[in-house]
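All protein chains but one are shown at their positions in the complex.
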Amino acid sequence: MTQTWKKVAAVSVSAVMLAGALASCDGSAVSSIDHENPVLTVQTKAFNADSAANDSPVVQALNEYLGATLQFSWVPNTSYDEKVTTAMAAGEYPHIMLVGARSSSVIQASRDDTFWDLTDVLTDSAKYPNLAQTNPVVNHNISIDGQVYGLYRSRELGRAGVTIRKDWLDNLGLEIPTTIDEFSNVLKQFTEGDPDGNGVKDTYGMIVTDYLDGPLNNLAIWMGAPNGWGLDENGELKPAFMFQEFKDTLKLMKEWYDAGYINADMATYSSDKWNEQFLTGQAGVIIDVADRARRVASNIAELNPNAVVDVFGYVKKDADTDPRTLPTTGYDGYFVFPKASVATEEDLDLVLTVMDKANDAEAENLMNYGIEGIHYTVEDGFAVKNTDDALVKEYNDLNQFATNIVANGLTTKYAVPVAEKIDQVYAENKNWVVANPVEPYISETYSTKGPQLDAIMAEANTKFIVGQISEADWDAQVERWLSQGGQGVIDDYNEAYKDDDSVQ
Amino acid sequence: MISIKRRSIGDIIGDVIIYAIVTLLAVLMVIPFLYVIAASFAKESEIQTRPIFFIPDNPTLDAYKEVFNPRGMGPTVLRSLLISLGVTAVGTLINLFCTTTMAYGLSRPKLIGKKPLLNMVLLTMVFGGGMIPLFLVVKGLGMYDTYAALILPGAISAYNMLIVRNFFIELPKELEEAASIDGCTEIGIFAKIALPLSMPILATFGLFYAVGHWNNYFGALMYLNDSKKYPFQLVLRNLVMQTQDNSTSMDELPPEDTLKMAVIVIGTVPILCVYPFLQKHFAAGVMVGAVKG
Partner (left out) sequence: MAKAQKVKLSPEEKAEISRKRKAQLFRDRWVYLLLLPGFLYFIIFKIVPMWGILIAFKDYYPTSHFFGSGFTKNWIGLDNFINFLTDSSFWQLLRNTLIISGMNILFFFPLPIILALLLNEMKVQWYKKAAQTLVYVPHFVSMVVIASITFMLVKTPSSATQSGGALYEIVKKLTGKEMQALGGGWAIYWVLLIQNVWKETGWGTIIFLAALAGVDVEQYEAAIVDGANRFQQLIYITLPAITGTIVTMFILRMGSVLDTGFEQIILMQNTLNRQNSETFDTYVYQYGRVEGNYGYTTAISLFKSIISIICIQTANRLAKKAGQAGLF
């Protein structure tokens, strides 16, 4: 037996040698792109089964405008991170690669000098007039150790919003709530005041799902808690749940839960079914992103033509406090330019020039709507899409390549009336967003223990609201969070904060 | 299998119980799938509001029309179905060839080197290098972005191979001896005697492998770059898996449930159709015993 194992070991060792020979080596500093007829490979997310083909007329038109031939590699969104992580490990790099969240692998890769550092390049407004307009706050958010390694895909900052049954408010003689107390009253009336007027007490206020963090964090911001992390009285960064305002929010939600304003099964209610009880007329409020109202409105019309869906961005703690709203990070992934495929600075310049041009209105319109006159027409300054599937699929998912740093392309008109309201909510929210101060910082402790730590507090919050644990138990969970690595995270962030020139 | 002339009361009661249990189980197991089929023909609003149903109120083909829409994703879906069929067919043949030849070889008694080889196989069942080294091998062999990458790295399942080997070991020795006296080489015995006698095993593992290929999206996700080469499961996984979770980072709305259900039905039916064709080979297994006696 031992002998056979030895033989196996011998075979394995020689195999390792062979594998060594197979493994690829680092690239050299010779240009890797043909500057006459540049061909650039792009890896980004696909949300559709049939993303635009590389030979589609829209891609051709885009190529012509950008002065480069783009070769798209569409990776299904549901498994995107797995693919990127593995491909990076195998040294399989496109010229332009979208990375999602700042996972440990992306952070490590950036530190290993895998991607071009764009910190000083992006500011060159003579060379890249569009890219120079990247938002410093968002750049700060995506930075790693103070360096910017990518070009973010810009997203709405003030995306939070509350979807609500306007006809129920009208039936009850209520207005859109503007303060926490009014909001509380709406939930109460939706539960007890028979808002659908059918004479039966068969409705409740707000649907909360197993994704408690969404509604909870929005509420906490309204109540005055910091976004994610905040400075305490000693000028130290502490997680939001260590602030009294957060605890007050939990208590408020518990009150609502106990009174039946929130669905009793919130802890196990799958977030996939978030809209369901709204659509069936059993509940009338959802706190999430404002654009949820659009989907809800178009689905509810079919079921209940009398239902009216409305949306608003926030409520204030009191009538005389300033509004506060929970922002997104302002980006949805960012494009990196791996040195393995974009070898020299001249190559990088070429790629960035293409990315810069892609922010021109003409390119943005191509990516979002296709070719004017074929795929869309312009009416009253709005793009009106031709909905023929054969045309739509010629530019399907191309918007996943758009960075929208300078959003100067056309906008489109939606069919449901609430859609315009959503845009107003975005615009209004933007003035009142509360930034997360630790967004750009990297905590070593968090990158190894993050999911575990998050799980501790998610569990404690849920259990407190549904009454499985007392306030003292919840405090004990905060202690557990601290002892299982939370203190390390606090230390990491405070250290990073002290070193951060941009805030001092 | 055998006709019994005298049937006792106990036999009849036994039969009744057995048939009742199996029928109940079969129904229980198929009910959820019936719901999936019903939902694929229903309107989205019905799925959203009715908890469970087997006959939709307003049956519609909308979901199927959308999946197969010749102007929309239809061509992509059909192409990926063809790719899946091709990969499944070729892959399964290669699987069966490699698995049976190796299993047969390892089933021979007193073969020099059998023990280390078997130990090597067992070693690989428990220890693995993980995804990255395999990715490098696939890339190093020039198989990246080719269909070979979907087939060769999984050519043999050690698990299946060992079970097939056990079947070969239990084959009657007499036949082989007769054949080798007739001047057959081991390859001859393998092809002319061992394989025909193990049709049920071939059918079983052929089915296992085929289902594995049909359902595999992960290989395609890792090793294919060109989305035109994507097999069915990968193309449509996005539709089925997309949820409304983490809506803060998602700017696309997930597809409707009825579309998800239709996609599941389309993905399941072809492989279900294969089964009855294989089923007749299971009966052939009786022969093995007949020879033995």
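A few comments on the model shown:
Which chain is which? They are A and B, in the order written, and residues in each are numbered from 1.
Keep this in mind: a contact is a pair of C-beta atoms (placed from the backbone, for glycine too) under 8 Å apart; a residue touches a chain by one contact, two chains touch by 3 or more.
Just so we're clear, the structure is a prediction, and the values are computed from it rather than from any experiment.
Note on the chain not shown: across the whole complex it touches A, B. Checked against the hidden chain, the listed residues A:P129, A:G146, A:G260 or A:G488 yield one contact partner: A:G260. When the full complex is taken into account, the listed residue touching the unshown chain is B:L111, out of B:L61, B:L82, B:L111 or B:A178.
One of B:M29, B:I55 or B:I181 touches the chain omitted from the figure, and that residue is B:M29.
One chain is missing from the display, and on subunit A it is touched by residues 1, 11-12, 15-16, 18-20, 22-23, 25-26, 81-82, 85-86, 88-89, 103-106, 108-109, 112, 114, 191, 200-204, 207, 210, 212, 260, 263-265, 267-270, 272-273, 277, 282-283, 447-448, 451-452, 455, 458-459, 461-463, 468, 484. Listed for subunit B, the residues touching the missing chain in the whole complex are 1-2, 4, 8, 10-11, 14-15, 18-19, 21-23, 25-30, 32-33, 35-36, 51-52, 97-99, 101-102, 104-106, 108, 110-112, 117-122, 124-134, 136-137, 141, 152-153, 155-156, 158-159, 161-163, 166-167, 169-170, 185-187, 190, 200-201, 203-204, 207-208, 211, 215, 240-241, 260-261, 264, 267-268, 271-272, 275-276, 279, 282-286, 288-290, 292-293.
Definition applied: only the chains that are shown with their structure count from here on.
Between the CA-based centres of subunit A and subunit B the separation comes to 37 Å, rounded to the whole angstrom.
By the touch rule above, subunit A contacts subunit B in their complex via residues 4-5, 7-8, 11, 19, 22-24, 46-51, 53, 72-79, 82-83, 86, 89-90, 92, 100-101, 155, 159, 211, 214, 271-272, 274-276, 279-280, 288-289, 291-292, 295, 299, 302-303, 328, 332-333, 388-390, 392-393. Across the interface of their complex, subunit A is touched by residues 43-45, 48-49, 69, 71-73, 75-77, 115-116, 119-120, 123, 131-133, 135-137, 139-140, 144, 217-218, 221-222, 225-228, 234-239, 241-249, 251-253 of subunit B.
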